[in-house]
Every structure is written in C-alpha cells, then in structure tokens.
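All protein chains but one are shown in place.
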Amino acid sequence: MDLLEYQGKQLLADAGVPTPAGDHANTVDDAVAVADRIGYPVAIKAQVQVGGRGKAGGIKVAGNSEEAREHASGILGMDIKGHTVLRLWIEPAAEIAAEFYASFTGMVSAEGGVEIEEVAAANPDAIARVHIDPMLGFHPYHATNLVYRGGIPAEHRRGVSEVLTQMFAAFESLDAELLEVNPLIVTTSGDVVALDAKVTLDENAEFRQELERFREIFATDPQERAAKEKGLNYIKLQGQVGVIGNGAGLVMSTLDVVAQAGGKAANFLDVGGGASAEFIANSLEVVSSDPQVKSILVNIFGGITRGEEVANGIVAALDEVDIPQPIVVRLDGTNAAEGRQILGDNPKPNLHSATTMLEAAAEAVRLAQGA
Amino acid sequence: MDLLEYQGKQLLADAGVPTPAGDHANTVDDAVAVADRIGYPVAIKAQVQVGGRGKAGGIKVAGNSEEAREHASGILGMDIKGHTVLRLWIEPAAEIAAEFYASFTGMVSAEGGVEIEEVAAANPDAIARVHIDPMLGFHPYHATNLVYRGGIPAEHRRGVSEVLTQMFAAFESLDAELLEVNPLIVTTSGDVVALDAKVTLDENAEFRQELERFREIFATDPQERAAKEKGLNYIKLQGQVGVIGNGAGLVMSTLDVVAQAGGKAANFLDVGGGASAEFIANSLEVVSSDPQVKSILVNIFGGITRGEEVANGIVAALDEVDIPQPIVVRLDGTNAAEGRQILGDNPKPNLHSATTMLEAAAEAVRLAQGA
Amino acid sequence: MAIYVDANTKVVVSGLTGKEGRFHALRNRAYGTQVVAGVTPGKGGQDVEGIPVFDTIAEAVKETGANTSLVFVPPRFATDACYEAADANVDLIVCITEGIPVHDEAPLYSYLRYRDVPMIGPNCPGVLTPGVANVGIMPTEIATPGRVGLVSRSGTLTYQVVHELTQKGIGQSTCVGIGGDPFIGQFHIDVARRFNDDPDTDAIVMIGEIGGDEEERCAAFIAAHVDKPVFGYVAGFEAPPGKKMGHAGAIISGSKGTAQAKAEALEEAGVAVGRNPSEVAELAAARM
Partner (left out) sequence: MAIYVDANTKVVVSGLTGKEGRFHALRNRAYGTQVVAGVTPGKGGQDVEGIPVFDTIAEAVKETGANTSLVFVPPRFATDACYEAADANVDLIVCITEGIPVHDEAPLYSYLRYRDVPMIGPNCPGVLTPGVANVGIMPTEIATPGRVGLVSRSGTLTYQVVHELTQKGIGQSTCVGIGGDPFIGQFHIDVARRFNDDPDTDAIVMIGEIGGDEEERCAAFIAAHVDKPVFGYVAGFEAPPGKKMGHAGAIISGSKGTAQAKAEALEEAGVAVGRNPSEVAELAAARM
C-alpha cells in the first residue's frame, strides 16, 4: 500500500523523525485557510501516489494568500502521470542548508537482507549502501558507515545518524516495504528534517497493523475503484481484450500472448490461488464494465484454484450480471474436466471455449476486433 | 550479581510474570507484623544468595502469629552454607496443584546461543531443552516445543507458554546471566505463579542497567566486605597464604602451586588487566587484614598490567599501610625489569623476591609456616 | 535422482488438520509421496486418514524419520513453522503459504541461509518430481517423467509450461515453483545449480518474470557454470512500468527489470529464449 506523502510523514513523526508541521486540504478555500493559519511562505504539495510531482508542477511555494489560492487552484485537479490530484498538503516552506536522500527497502542481495539503498549528498556519486541482516537489525555501525561513507558533513552526522536509526525502527515496526525520505534536509538553523516521505506498507501485515486508516480510494478510473472495493488485484491497461487469469505469472504471460496475437490487453486481473465462484463473478463484472473491453479472456490453470469453482463462478456471474462481451474461457489443471463439464452443462450464447492458451488469445483478439 | 529471591521476584513481576505478593523483614518483630498483615498461612523464607534453603530449614510455613514468630526467630541468623540469614521474605503460602521448573541461561552449545535449560514436570525425566539463537530471540515455536516436549498438561500449556515468553523478555532486557524459576507452580485455582526466583545479573551491563539498587553487601566476612567495597575480585578460602595475582587463570594456578608446595591459599584475588598502583595497594591491604594470613604471595605476569605499576603499587601500599606479613613478589612480563628495579630501589624488610612461580610459592609457604 | 524431492522424501505437513493442508497432503500421498506425519499443536495423537499427527515437528521427525517439511499454516504462523522445521533438522522446507509479511520473511531467509536449510517458497506451488513424489499443490496430471528440469517463480505459469512440454512429449525430471515473494528460500540460481549437477536432468527450462535482477544474475551464473542446454521465457513484455504485477517483486522500476532486458541477458548467456510458454516448450522439444 503506497501512502500519500502526508500519511507517511505522520508515521515518521510518530517515530520521532522531525517533519514540518502542516495540514491537508481537499478544496482551494481550505488550502488557503490552512496556509493563512500556518503563515507564509508555505509549500503547497499535490498528494498523489506517484513520484515526480515537483517536475510536473505539483509543488509550489506561496508567499501570501493570493499566491496560495493561485497555486492550490492550479494543482487541485491536475493530472500527474495519470493520477488526478484530489488533495493538497500545506506546510511551512523550509530554508534548506543541505539535502540528503535516505531509503530503507527489503531487498535480497547476495546474502539477503535489508538494504538501505542510498544516502547521497548533493553529489550523486556520494552514495553509501549497507546491508542489514534482518536478524541483527540496525546497529550504530550501520549509521556510522552511512554517514561517513555517504559524505555527510561533520556537523550533520549526529542528526542524520539519529534519523536513520529512527527510520529503521519505523521501517520494522510499521511493516514497511519501502521507507524513503527525499530530501532529508538540514535547515539553516541546523535541524535535520524529513521534507518528503515515500512509504509503502505491507498489506500482508494487516493482521498486526492498522492499515484501514490509510485505505483511501483515490482511483478515479471506475474499474480501478470498483476493483479496489472488491479487493481484486486489477491494473488498467490500454487495450481491448479484458484478461482474467489465476497467478501473476500466467496473467502477465496472457498479456504477452494477446499482444502476440495482434491485440492488446485492457487490464491485468489476477484472481490468485483458491479463488471462489464469487471472486470470479466479481472479476467478470469489473472487467466487463470497462467500455473499451470488446472481449474477455479467462485463462485458468488449476492448482489450488479448482476447475469446478472457476466454472461455477463464470456460470454464476453470467446468471447474475449482464456480460455483453464475448467470453473466451480456457481451463486446465486441477479438476479442469469437471469445470469444462459444468460450462458445457450451462451453455451461454457469448461463452466460447478454447483448448490452448494461444488459441484462446487468438480467439479473444479475433472477437474483439470483429466486434 | 546474584540477586536475592525477593529482588528477582520483583523483576519478574515487573516483566508481567505472576509472583506472590509479599514483603521482606530484617527482624523477628517486623516479620510477624508482615505475616499478620498478609494473613495466614504464610511462607517465611530466608533470603540468602545460595541454593538449598529448603533442605537447610530456611523455608517454613506459619499458620498463625506464634508460629510466625517461632520460625522467623529460627531462621534469622541461621547459617546456610556459610551465608548468614539477615533478611526474610514473607508471602502467602501457595496451594500448589502442579510444579514445573524453568530456566534461561547463556550457554554455548554446538552452535552457541541461549539455552533454556529445563522445563520439567514433577517427573524428572520430562525435561525439554531448546536452543535459542540470540540473533533470532524467543519465538512461539520455542514455547510450543518446551510445553509439549516438557510434558506440561494441556490445561496449563497456555499459561506456562506465556510465562516462558515473559521470562525470556526479562532475561534479555535485564541483561541476566541466569533466570531460573523453581518451582513455577500452578495454584489450585489454576494460576501460573513463580514461587521462587534465582536471578543473576551481568555486572558488565552496569552502563545500561540500574544495578546499584541491588548492590547490598551481605558479606559478613570482613575481608569479603572490604573487597566488595573496593571493587576487588576476592574470594575467601581456608589457608594461610594470601594470594594476589593478575588474571583469573594465573591466580587459580597460583592456588594450585601453593597447595603443591604444601600450603593452602587464604584467598583468591585477581587484580585483572591494567591494574593501577592504588588497586594493588588496596589488594594488599585487604589480604593483609585477614588474621589467618601468615604470608602474602604476589604473582604478576605483565601484559596490559605493566611491571612498574605493580611495583609502584606495592611500594605505595607498604608506605601507607602497615603490612605485618612477609610478602613474596614474583614479577615477569611487560616492563618486569623496570618493576624489579623499582622494588630494588625501595627495599622493605618484609619484601622478598622470587624468580619463578614455583619458587615464589615455596617461599611463601615456608614463610607462612615459619611464622 | 531428481532434485529436492525424490523417492526418499518423507514429508511432515504443518497444518495437516486444516482444510488446504489435508486436501493437498492426501493428494500428495495418493500420488505416491511418503507423507509420514502431520503437525498441529494440541492435536498430537490424532491422525488424518492414517497419517499420524504430532504436537511438534521435532517429535514428528523423531518418530517418523520425516526429512521434508511442507507448510500450509496461515500467514501469521507460517514463518514460525519454518523456523521450527529448520531446528528439527529437516533437509528441505516447502512453504506454500501465501501472504506472509515481508518483515517476517526477511529474518527467516537470513536464518535458513545461515543454517544452510533450503526452502522452496513461501508463496509457491512446491516441488514435483513426476512419477515419484509431489510436495505441494501442483496438479500432477499435466506432468510426465523425463529429463528436463523446470524452475519458475509463478505457480500457474509453471503448470502451463509443464503442460506444453508434456504435450510435446518432453518429460520433466523435477518441476520447481520457487515462489513469487521478494524473500524466497531458493532462487533460480540455486535451482539451476542443482539441475546442472543432477545426473537425471539433461536440460533446464527457466521461467522468469519482470522486476529485480534475479534473471540477470542467473544468466551470469549460467554463462559461467552451466553446461547443460537452458531454455528460457520471461513473462511481462506487456507490463507497464511502475505497476506491481501481482507478485511483490514483479515491478519495472524506471527502465530496470523489463522482460526485454532479462530476455536479452539470458540470450547473451546462451539461453534459447521463447516469447511465450508454447515457444519455450517448442525450443526445448526441438533440442531434446
């Protein structure tokens, strides 16, 4: 789960990392009121789950109420790499004396473990990485090696070390997959402050983390929003063939063979392992609701997911919701025969069957193009 | 640092382990008052830093004030394996339904790490041990393996698992070398309670632990008390030759050669590495104050401790305090020549020099027996 | 002899008394796998269709000689079962469980590497040595004994390729689904090393996917150390950058981790790379 900047900063602040005090706003008037309350100059920052806001014009400094209104109006509603800006964060504009970059991520290196990706001074060559054994955790020598080898100036070493230690503690206690601060600044008064925060939390840790508070549905695309609400693993793409499959690798491969058959996939949708009939029905409904989808390819190879469940799901979905597009179903693996039997016993006019993945892709593309 | 039972129980209680509520007393009257306040029956328990109190008669149950007075009088002042009972602990007598034993200790096994020694049911064959990687810590599977393989009855498994988990947390957070509960009981009402506690804390961790609160000097032997006050590593023995040396192994070996020379050492005193002149002087003073000491053997082999420091210490001690016994000094290793030079430049009537350890031991024994 | 799993494999199933554990353990046994024990604390002394259940893995190992741990317990308990299996000195752990937090997986990964206990998974379909033993959830009817070793992160994509191979008459020595999580016990490179050393394997089919640099590292390993023919496929040519494609690690960061780059790295290492599951199977069939 990718957090918005202000959510990430709140978590860092909870962990003791100094962050600018600010507030968020969803409207221009609110934004101006917040800016007035904070006092100028303020930074007005688009809250989107994607990098590169600054370059895209999503971060502006306002020196007074008029500028605040102007910038808030300009940024709210902006499209940044396909993300519509629906929320702003307003904070005091910092006087920056020095900028650094710090990041913790779980990566496997030669020996596995957690890597702090980079602690770079303004000079991009000055990058230090350390490998942190997750059994051992973050020790003072890790911080020492990062601040010295990363070229942090003498007067900021203690402050940066302390923030790195706090960041790692937060990285672990929050079940973060990524914790990145860029820039980690030193103000002209000498304070080390996290001026931005990129935090990705692990949804698998939901049983011990309070993730619900961050679960805002910002997707403006109706299929993405519906998929999120139903807990489907859905990614919108640009083609005409809706794709549903089980297993990330198989679905990725299905996108590939659709392209090789001369079409383009409209989406990625992985129903995962052991998906129930209801799950399959929901998936069909979401994919079908996309007006650019001209045909749907269901590619299931059974392991935990059993063929009869998939078939029941398809039959149930077709009974309950109106699926206008032709559906090509390809079923193999565990209980595939039973599944095919169920489909055969419940004939539908728009239901097509294929015996191989390549045939299924070709048929789906043909139907999409013929439609 | 070996804690008294009631000190260890307090630490366990802080860690969440259920322990009986009680109070300590240093006099018979106080003990009776505490017992009256708690309500009968109470257990009256000698607080000494040695095991086997129960067998020695140091634990009694009193059913009323008269019995409390009788038992408190009997136990206070008792000698238990050389330890005089100066303090009592009084707690409600427990109604025991089942008894277990649980212990954590830092031991090196084939792969190193922390061992939970034993969790035994009444049946002494039912002992389970697990090795805990200190980088990994105590995980639920450790508790599961201990309670099942240790034969803990089904109804007590959850409670015992919880206490084991709390004990390990305390073992780590307190810098304990040993944390032992024997017995860990289940009361007739089904509660798991630590009825005794044997806790040894690591004095090397003093920089991060508050050890001073436990540092009560119970030693009744005047040399042991003086040595503790001066921070000397002193152990009283039964012979006539006072022994001072540097390094635990060398001092142990010195005890051996004194015995082989026909004498017996009066003490073990290791001045350690890099001991200063003052430290040496303090050592001589404490050893010399023992009336059973008839001669003193100083056996120094220099490494970190340099010969001139030892020599200066001996000279300073002889200038400041009156050492009636003859002293045999044997000096070798780093800067031994300089040290011998200093001793030669400061002749004292009772100062003897020896060139080898065996000669020094023989000379010290001869002087002790001739005195 | 195959790799990881063979006729000497004796499986102890953590979570045997659960729904999925029971279903797949019995299925594995029906295939001929020696499923000798189950473990569920508190259910020691029971049995599941004749498979004895123990309270701890240590007891199961002691009583039955189990040497392979198969883990089906829910995510919050799964890493604990793997630690327990390692401490009980099994030779192999196969962890099927999906959805384990990465901060639980990371120290487990470290511990198992240090202890030198190979783990397949987590979040994987397991290991199938066709005709001999199946430890996990792979559908067995699509596989057939033979001399091509197969390794993949993906479950169902593995099945797809196995299916294609079988249909083309190419049997498999062992099929290994290593799992889609960032911290898995055995990587492509570990499996490739074993296949290269396995006298019953003549060629290797390696299925990669976008994200990370594992395929690139494995390509370097293949170029330096593997003398058997290797056939490859990388899924995700159509995956857009910056999107996590189902698996936690399957994400193209900037221009790094693309299927194109991985396919090229494998080709440079001498691997014959197909552009879809059928093509890689055809390439293998043409050479065998």
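Each chain gets a letter, A, B and C, in the order it is written, and its residues are counted from 1.
Everything that follows uses one rule, which is that a contact is a pair of C-beta atoms (placed from the backbone, for glycine too) under 8 Å apart; a residue touches a chain by one contact, two chains touch by 3 or more.
The structure presented is a predicted model; accordingly, all values stated were derived computationally and were not measured.
Of the candidate positions B:265, B:280, B:351 or B:364, contact with the unshown chain belongs to B:265. In the complete complex, the residue from A:27, A:64 or A:144 that touches the missing chain is A:144. Of the candidate positions B:36, B:99 or B:175, contact with the unshown chain belongs to B:175.
Only one residue in the set B:85, B:257 or B:367 touches the chain that does not appear here, and it is B:257.
By the touch definition given at the top, chain B reaches the unshown chain through residues 50, 106-108, 111-114, 133-135, 172, 175, 177, 202, 204-205, 207-208, 233, 235, 237, 245-253, 255-260, 264-265, 268, 270, 272-274, 300-304, 332-334, 356-358. Even with one chain removed from view, chain A keeps its contact list with that chain: residues 130-131, 133, 136, 139-141, 144-145, 148-149, 154, 157.
Definition applied: only the chains that are shown with their structure count from here on.
Using the mean of the Cα atoms as each chain's centre, the chain most removed from chain B is A.
Remark: chain A and chain C have CA centroids separated by 27 Å (rounded to whole angstrom). A separation of 58 Å divides the Cα centre of chain A from that of chain B.
Of all residues in chain A, those touching 2 or more other chains are 133, 135, listed in ascending order. Chain C has residues 107, 111 in contact with two or more other chains.
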